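One protein chain omitted, others in place.
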Amino acid sequence: MPQRRHLGAAAVLTLTLPLALAACGGGGSGEDAFEADPDALQIYSSQHRNVTEAWAQAFTDETGIKTQVREGQDASMGHMIVEEGDASPADVFLTENSPAMTIVERAGLLAPVDQETVAQVGDGMAPSSGQWTAIAARSTVLVYNTDLISEDELPTSIMDLAEPEWAGRWGAAPGGADFQAIVAGMLSDQGEQETQAWLDALADNAEVYQNNIATMQAVNAGEVPVGIMYHYYWYRDQAGDKEGSANTKLHYFGNQDPGAFVSLSAGGVLASSDMADKAQQFLSYVTSSEGQQVLVDSGSMEYAVGTGVESDPALPPLTSLDAPPVDPFTLNSDDVVTMMTDAGIL
Amino acid sequence: MPASFRAQSVGARSLGARGVAVAAALVAALTLLPLLVVVPDALSADPGEAASYLLRPRVGELLTNTGMLFVVTVPATVVVGVAAAWLVERTALPGAGVWRTLLLAPLAVPSFVSAYAWVTVAPWLDGFGGAALVTTLAYFPFVFLPVAALLRTLDPGDEEAARSLGLSPAAAVVRTVLPRLRPALSGGALLVALHLLAEYGVLEMMRFQTFTTAIMQQYAVGFSDTSSSLLASVLLTLCLVALVLDLLARGRHRVARVGSGVQRRAVPAVLGGWTTPALVFLAAVVALSVAVPVATVVRWLLHGIAEGDPLGADLLQVTLSTLGLAVLGALAAVVAALPGAWLLNRHRSGLTLLLERTTFIASALPGVVVGLAMVTLAVRWARPVYQTVGLIVLAYAILFLPRAMVSLRAGLAAARPELSEAARSLGLSGLAAFVRVVLPLVAPSVLTALVLVALAVNTELTATLLLAPTGTDTLALAFWREASELDYAAAAPFAAVMITMSVPLTMLLRRQILEER
């Protein structure tokens, strides 16, 4: 018995030693030092990881300025920066949807974006406050399973999905910031009463999925005939093996319907940044034709917003989508969260 | 009697022992930190608003969901765990040794990896059904392990006595064996219950919402607002209720073997015609809980390789940083557990009792509550530690202190104080006695504790999601990110590494039940 225990101890030791060695190795390699690098530009990003990293990498290659990315989710990260206040380690903030940026803007924590940078993006792609700028855009779509529903049976407005006939027949990911941005657009366009009624219906009617991709795959698998999502997940899957979208098509509501809402991804520079020049330089790079081309080449299928840069040819032109006339610069996701909480969705 | 001797023996009055007591008290306070942060934060909410937030249908729905999961998963794990343990330990089942290992193997598969496998194999399986299935398959070893260990050591004398008093074999088992399994059963069921309350990955993938998923969602929309503290307080209350239920279920009766004499092994029951059904049952359990996830991971791994997904460098980097965190977390938890474990073994007093209770409560803290508390704490009151590796290591130490404690206490129990005394009466100083007697005896359990905690850190998800410092990625985070985007091929390598690294855990646990004879 005791010899056996010694054997066991030896076994445990041999198992633990590599762990300890690895720890030393991991700590020493510098690149993965478990802490923010004080020399690097700190990018807080709730944008997609591959897009952010493509930008950061290209920017570092071009300028030699080191970057470090902290990933997060839209509203969570916006509130995080607000909590951090003047002490925030962040220099730049990139979002998936503009409401996360307006959280920070309302707290007065943003520095005005360089005029040259704003000039690089299309008209209406930066708020009149000049506090931030769009860096990409995405459109709301209805994905539908062609085996389960024909095109003429589709709803003409996103508001129709609140009708009883759609009970249990549509999917959405209301827990995600994407959906909350869509609702923020709806709130701005349709007013509180309509939106609350629609959310109440959603709580009863919709199948809830964890995110856009899960919604799309559920529609593709025939769990529900239609689902609300952003366009680019579908185009990405179509460009790949189509495993999650082969049985589906996209329906654009158009007609300035709340369901045709176009959401802007935002970029801003923190007023508290201790490397504000480099931060402005980064934002300028992201919106430049070069930076926008990085976005297009990343295969994310989001719309480019820089002037003179073509989005992926597979996408219908942004200008053809007939989006509703909402001011993307005033969207308030906190109000949406409150309304969704009242509806029992959160 | 010996306990009271120890309580007042010479060493107890020394400065060293006082230092240890102070250290242990500090650790206890640190352990309760999550409660001290989350509960006051929740209480700081306007009572009316808090009430209207908590007393709404949505919270009722979360409670119902949690309750439903409890009602199905806890009994299911008990039935599967006890049946498997009885078959392996008390019957003439062919290949019992192999089955024993296979039935512990699910512990090497992180539950969220199991959920990922089931989602890809059977996409129609979601919501309550999927959640109950995957949690049952992932958690039944928590019941199997203690029950099997107990059945191994349980003397068949009681059963024989009951038979000679006129009871049928079945009645003898029900009236003598089952009551003695009570503490093991109730302890196992408690572990299942606490894991259910803390589970995030499985339930999120299965689209089944409980308090933990709701807290994560609240974090996503509001960072560290009071709503999440309110939800966390409810979760915490449920955990403490589970703890109290366990205490009640355990009972106060003595279940240890009474009387002396050499203990015997039970004669294995002959299964006869039941052999085949028994084998089919065990094979099904192993297939569903181990084969499905492992095969799925391998399949996606091969799929990814065929598609030419580049993984090498990134995977290595993530693995190394996970190992780094695991080692730091393990060291922190073990160092934190040492003074308390030592006091509990050597100097029973009011303080040590308090310490024991504290550890007990800490064992019920879900990762999400600890993570949230650390975020709240750092952001509001301890800004310098915010987003540092120190904070996440502290969270790991709090979360996994009970594991380290259990292991260390077993080791210190082996290094009985009598042995130190014997060494000293042979002319060794206190320090020399520690080096030559205590250390060699405790070392294996210290290493066991380190490995147990390191492996737990390896697959920790919720606290890591909330606390990972900028620039730090872990296997669990990377897996979760890819799996959330439903990129199964990209997630597979991280799952494969996590499973591979968890295999030693299974070996370790198997060795423990084999040696507990």
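Letters A and B mark the chains in the order given here, with residues in each chain numbered from 1 onward.
As a convention for this text, a residue touches a chain if its C-beta (ideal position, glycine included) is under 8 Å from a C-beta of that chain, and two chains touch if they have at least 3 such contacts.
Quick note on the criterion: contacts and distances are computed from a predicted model.
Visitor: For the chain that is missing from this picture, which UniProt protein name fits: "LuxR family two component transcriptional regulator", "ABC-type quaternary amine transporter", "PDR/VanB family oxidoreductase" or "ATP synthase subunit a"?
Guide: "ABC-type quaternary amine transporter"
Visitor: Please pick, from B:299, B:416 or B:511, the residue that touches the omitted chain in the full complex.
Guide: Only one listed residue reaches the unshown chain, and that is B:416.
Visitor: Among B:69, B:206, B:437 or B:497, which residue is in touch with the absent chain?
Guide: For the chain that is not drawn, the touching residue is B:437.
Visitor: Write the list of subunit B residues that the hidden chain touches.
Guide: Residues 4-5, 7-10, 414, 416, 418-419, 421-430, 433, 436-437, 440-441 of subunit B touch the chain absent from view.
Just so it is clear, only the chains that are shown with their structure count from here on.
Visitor: Report the inter-centroid distance (CA atoms only) between subunit A and subunit B in whole Å.
Guide: 35
Visitor: For the complex, give me every residue of subunit B touching subunit A.
Guide: Going by the criterion above, the answer is residues 53, 56-58, 61, 123-124, 204-205, 207, 214, 217-225, 227, 317, 319-321, 323-328, 330, 379, 383, 386-389, 443-444, 447-448, 450-451, 454, 469-473, 481, 484-486, 504, 507-508, 511, 515.
Visitor: If you look only at subunit A, which of its residues touch subunit B in the complex?
Guide: Where subunit A meets subunit B, its residues are 1, 4-6, 8-9, 11-13, 15-16, 18-20, 22-23, 25-27, 29, 31-37, 42, 49, 68-70, 73, 75-80, 82-84, 87, 89, 175-177, 180, 208-211, 213-214, 217, 221, 223, 244, 333, 337, 341, 344-346.
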